[in-house]
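What follows is a single structure, written as structure tokens, with notes after it.
What you see is the complex with one protein chain gone and the rest in place.
Take a look at subunit A:
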């Protein structure tokens, strides 16, 4: 591929990626809008008789997903530097952290169930389940997208894969940001 082709590819895929991320943003924004509507129209929150969800587990999630974003950035830069060894290490780490995030989410749902918060128990638990489910489904999609970078991690740098690396990481970082917003809006406040 010529330089011009690569530039064109980068431009094309970044435009497409912007559109895609705008779409996903609207999806999560609508859900958070719904959350805020319920949150601001009741007098007591959590509603009578509902326990507050402790911050510990969500904090661990936040930490893990932030870390995975960081390792992904390192993966990208080692990709640019064509450092195969570092590339493999950071790819593995990112993927493991992603799995770890999912594992912690399972713990979160278990702990909520143990507190007596079930999806059908009223709007308060409904919101927490529905939003975390939706986010988790996207994390799964993100993990699958990461798998598409396996060839890169195996074979190393190639110009053809630049856009792949960039786009998958944009998606992954986006999910991190969404989680951060969810964490602040839903768990901290």
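Observations, loosely collected:
The criterion applied here is as follows: contacts are C-beta pairs under 8 Å (C-beta built on N, C-alpha and C of every residue); 3 or more make two chains touch, one makes a residue touch a chain; residues count from 1.
Simple rule for what comes next: contacts and distances are computed from a predicted model.
One chain of the assembly is not displayed; among "Iron ABC transporter", "CRISPR-associated protein", "Cytochrome-c oxidase" or "Dihydroorotase", its UniProt protein name is "Cytochrome-c oxidase".
When you scan A:100, A:122 or A:156 for touch with the missing chain, the hit is A:122. Residues of subunit A that touch the chain left out of view are 4-5, 7-9, 11-12, 15-16, 19-20, 22-28, 30-31, 33-34, 37-38, 41-42, 47-50, 118-124, 126-127, 129-130, 133-134.
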